[in-house]
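In this view, the complex is presented without one of its protein chains, the others remaining in place.
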Amino acid sequence: MEQTVDVIIVGGGVIGCSIAYHLSKRGIKVRLLERGRIASEASSAAAGMLAAQAEFIDSVPLFDWARQSRAMFPALTADLQAHSGMEIGLVQQGLLRVATSEEDVLRYHAQAELQRQSGESAQWLSAQEALALEGTLASDVYGALYLENDHQVVAPSLTLAYASAAAALGAEIREHSEVQELLREGGRITGVRMQDGIHRCQQVIIASSIWSQALLRTVGYDLPLYPVKGECIAVRTNKPLIRRTIYTDNCYLVPKANGELLIGATVTPHTMQRHVTVGGILALMGVAERLIPSIRGATWIRTWSGLRPQTPQGLPYIGNHPELAGLMIAAGHYRNGILLSPLTGSVMADLVEGIELAADLTAFQVPAMRWSKDQEMTGVGI
Amino acid sequence: MEQTVDVIIVGGGVIGCSIAYHLSKRGIKVRLLERGRIASEASSAAAGMLAAQAEFIDSVPLFDWARQSRAMFPALTADLQAHSGMEIGLVQQGLLRVATSEEDVLRYHAQAELQRQSGESAQWLSAQEALALEGTLASDVYGALYLENDHQVVAPSLTLAYASAAAALGAEIREHSEVQELLREGGRITGVRMQDGIHRCQQVIIASSIWSQALLRTVGYDLPLYPVKGECIAVRTNKPLIRRTIYTDNCYLVPKANGELLIGATVTPHTMQRHVTVGGILALMGVAERLIPSIRGATWIRTWSGLRPQTPQGLPYIGNHPELAGLMIAAGHYRNGILLSPLTGSVMADLVEGIELAADLTAFQVPAMRWSKDQEMTGVGI
Amino acid sequence: MEQTVDVIIVGGGVIGCSIAYHLSKRGIKVRLLERGRIASEASSAAAGMLAAQAEFIDSVPLFDWARQSRAMFPALTADLQAHSGMEIGLVQQGLLRVATSEEDVLRYHAQAELQRQSGESAQWLSAQEALALEGTLASDVYGALYLENDHQVVAPSLTLAYASAAAALGAEIREHSEVQELLREGGRITGVRMQDGIHRCQQVIIASSIWSQALLRTVGYDLPLYPVKGECIAVRTNKPLIRRTIYTDNCYLVPKANGELLIGATVTPHTMQRHVTVGGILALMGVAERLIPSIRGATWIRTWSGLRPQTPQGLPYIGNHPELAGLMIAAGHYRNGILLSPLTGSVMADLVEGIELAADLTAFQVPAMRWSKDQEMTGVGI
Partner (left out) sequence: MEQTVDVIIVGGGVIGCSIAYHLSKRGIKVRLLERGRIASEASSAAAGMLAAQAEFIDSVPLFDWARQSRAMFPALTADLQAHSGMEIGLVQQGLLRVATSEEDVLRYHAQAELQRQSGESAQWLSAQEALALEGTLASDVYGALYLENDHQVVAPSLTLAYASAAAALGAEIREHSEVQELLREGGRITGVRMQDGIHRCQQVIIASSIWSQALLRTVGYDLPLYPVKGECIAVRTNKPLIRRTIYTDNCYLVPKANGELLIGATVTPHTMQRHVTVGGILALMGVAERLIPSIRGATWIRTWSGLRPQTPQGLPYIGNHPELAGLMIAAGHYRNGILLSPLTGSVMADLVEGIELAADLTAFQVPAMRWSKDQEMTGVGI
């Protein structure tokens, strides 16, 4: 049984679903193939921060992309609601980047200055001012950088809304649909093989996070990617502990619109072991307790983890494969997939349409072919 | 250990939490006592329809209250968000009261005429028109009454938001706090007894659904109330099956903003047996399948049930006890607690403040004292 | 509607269900009334240790009862299986009471001597010997008392099996059936009032843990009982960390037959607040980590809590009420309800039958009537 479609997207996370949504809006026929359920990996584990300023304080290309992507959320919220009936939980309360040392204070001051030069709001608050905004903060913090436009959404809701809106616009969303291998004819990728047979298309888009690597290897291409595990905790109180996201280098606390407070996240590179560990929980809660001492009285709700896809340069791969025609990649967004999903989806759709790109892709180029010794050994050849 | 407060509210469902919120907004010191968790009974089982027109098609006093209460939701949504940071999931897509017989058609036409005379929108759709709006409806329906202002919210979110906003405004919200008995001194209710001792107050407000009955019996007062069990199912599809609530006499289907479709509800009076039964599930799905045949392909998510508090007259009790000073009651809202909660909370707060009421309470009077033989037998006296 | 039965048992925890099972075995017609689900409170929160020797090291009456009750488990396991088809998860691996100080060593040596004089096995292990048995123990422990007969069962399974066997033997088990008040005629308790009406019987047995107090107060009787909250954690590893229960004064670790390791329990008296708190989790894990350092790598599964019913003397109430005919009580087993349930159920059945008791009840007498001022104030009289 063979089936054909314009574009096949592999991966039902936030990036794949955003691409499906943007392509469907432009009338392009899409089939999205997800091996598990939509939003079942990192896209449902994420805290949903749109921390364009807090996260990318030192990275020029990502800072620009992140700000441009963040600006798309208000219109996106309305459009996804119109097509899917779903809400993505946009909360516009901003973020406090809390300083816990004198070094932090100096560093944040400098960064705030740069951000203001870029036209962004970044206001320094003394410890007293920070406590006036969030009274449960530990009294020994050194102040905070108030980033009033670093908002948040509900990560799984956003992903499901992309998928549902895409489906309403004509996309096929297939869950429990694992791609076994890519099909290559000469220098061109022409489709995928599934358990139920061959699916052919004009373009295959790989948006499968770290699982992109194994899939691309079926055509002998070795994409450098590695997992970074993150563990999280949710607690709740009847009276909200905080109203704004509290953000430090080691821990963030995100108050959600359902009354839960999300605490994230550990950073364990190079492991696929998704178990939430006792050690991870203890480390995370230790930091959270120092930032918000009264969290000791909060109600424990649940824990979970996710695997973020990281690249050696710390920059995602977005765009056409430089050698294999018919193959596009959008992967490696590390812990910024939620924030970067609108612009990534839009630019990928620009590429498929062959029109002018909404943003510059220079920094995010897909690397050229790498041949691994092992591949040759097992006899795979072009 | 004795503790005092202005007002004690017994019951952390949607009615008790709304009263706590309205009183707290007016600066009155409230303690809300809930024996389990906030929103753990009917308030979390409800589908969240604001079906003022669909539900109260034949009841004059409830119809007026329901419309007035429904109109409060937009402002309420914003105010709860401002105080608690929580969203209540207001979806404004309206409701189709689907006719499945010629009798339905005649009946709905007459009702629509009456509703239009009351200034409400109520538009008759032919089967063809109904199918144009909701393409998955069974092709043999007889048309539908389109009630474009019968919206919906997320029932547990509303209840939690009331509680959280009340707490932010100064109320004490105590979960796992079961009242053992009311305290009566002469003709006055002066407080409650808890496991941790006596709590005194100026006013005790009973908003404990069917559990109000047992509590009021501790002072020899027998309030006629009985439970009506309702069982529900949630399913989901990647592409929404419907966008508007589908409503018939035996079954409603409510598409939620998280992508789930709620199917409710069975009606089993005079039982406290909350188990979801095999028979209930089969009966409910049978009707749902006739309305939306393609629901057979939907993904099964979960089932649950709740106990609605009903009264012999079918009207809730709202207001002061006619004989016992210091005692107020708000109970018996049957399956309309979500919809009626804003106005009930507001009018109860009017009563506590002793100001002019926002709505007429004549139809909802708390009945005068009834003496049960058994009470006398066990020796309880005033 | 009135209904009659020989015996009404109020409470579907492990004590009430054991009584129902023992009475049903003797052909007595029982109706058990449980306000929630069977085993929904402390009986499902318990770790299921049969720690007759570890727990009652200093209490003569409980030590004797506990040993006699513990000895009943092998035959009980088989009989419950025969009647219900259910397994109670008896694991016979014993328990290590681990010493973490020199004081512990001296204390345990003395206690071991006393236990051996009672004919029980109690073997002192040096640190090296303890580590030979359980290699993951911290290397700085001071040794352990090996109690090879302190086994364990699965607490909710035991409770459900009692209920199911009782039902198979003819008992009525009614869940979601809350007793509103006891009926008293003169000096006799004659039945209970439920939402659905009056239920009459020859004997009412109260086995409702801390909720016994409020129920008994409906006839003016004030039974001293208070809750002691306990929080617990379950983790798991693919390779078992330990094979025997590890027990200290502050923390126990119980390896279950489903591969989970239960870690319990905090001790917070005088609160009904069942929330699992961040602070409780951190305290508990801190101790567990010192006992089994490699637990840091274990997978976090879940947390929960329960309320243990404690009495001022630390001894349960078991037997007839000294003044009110027709009323029996079995409550206040603190954290030993699982272990004491076979003998408690059996002796209560002896009392109902009026035959010689299987064990001495002198230490566990139900106290005589106490009059609280508040009760008089509200006018309740005999």
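Going in written order, the chains are labelled A, B and C, and every chain counts its residues from 1.
Quick note on the criterion: contacts are C-beta pairs under 8 Å (C-beta built on N, C-alpha and C of every residue); 3 or more make two chains touch, one makes a residue touch a chain.
Just so we're clear, the structure is a prediction, and the values are computed from it rather than from any experiment.
Q: Among A:Ala45, A:Leu62, A:Ala155 or A:Val219, single out the residue that touches the unshown chain.
A: Only one of A:Ala45, A:Leu62, A:Ala155 or A:Val219 touches the chain omitted from view, namely A:Val219.
Q: Decide which residue listed in A:Leu32, A:Ala166 or A:Ile210 touches the omitted chain of the complex.
A: A:Ile210
Q: Could you tell which one of C:Ala75, C:Ala132 or C:Ala257 touches the chain left off the display?
A: In the complete complex, the chain left out is touched by residue C:Ala257.
Q: Write down which of C:Ser40, C:Gln93, C:Ser121 or C:Asn250 is the residue touching the left-out chain.
A: Considering the complete complex, C:Gln93 is the one touching the chain left out.
Q: Identify the residues of subunit B touching the omitted chain, counting contacts across the whole complex.
A: Output for subunit B: 235, 275-282, 285, 289, 295-300, 302-303.
Q: Given the full complex, what residues of subunit A touch the hidden partner chain?
A: Against the missing chain, subunit A presents residues 175-178, 180-185, 193, 195-196, 198, 210-211, 213-214, 217-219, 226-227, 270, 272-275, 374, 377-382.
Q: For subunit C, which positions touch the chain that isn't shown here?
A: Interface with the chain not displayed, on the subunit C side: 38, 81, 84-87, 89, 91, 93, 157, 160-161, 163-164, 167-168, 173, 175, 238-240, 243, 255, 257-259.
In this section, only the chains that are shown with their structure count from here on.
Q: Could you tell me between which two chains the number of C-beta pairs in contact is largest?
A: B-C
Q: State the superposition rotation angle between the two copies subunit A and subunit C, fitting on C-alpha atoms only and giving a multiple of 5 degrees from 0 to 180.
A: When the C-alpha atoms are superposed, subunit A turns by 180 degrees onto subunit C.
Q: Using mean C-alpha positions as chain centres, tell me how far subunit A is from subunit B in Å, no decimals.
A: Their C-alpha centroids are separated by 39 Å.
Q: So what's the Cα centroid distance for subunit A and subunit C, whole Å?
A: 48
Q: Mind pulling the subunit A residues that touch 2 or more other chains?
A: Not one residue of subunit A touches more than one other chain, so the list is empty.
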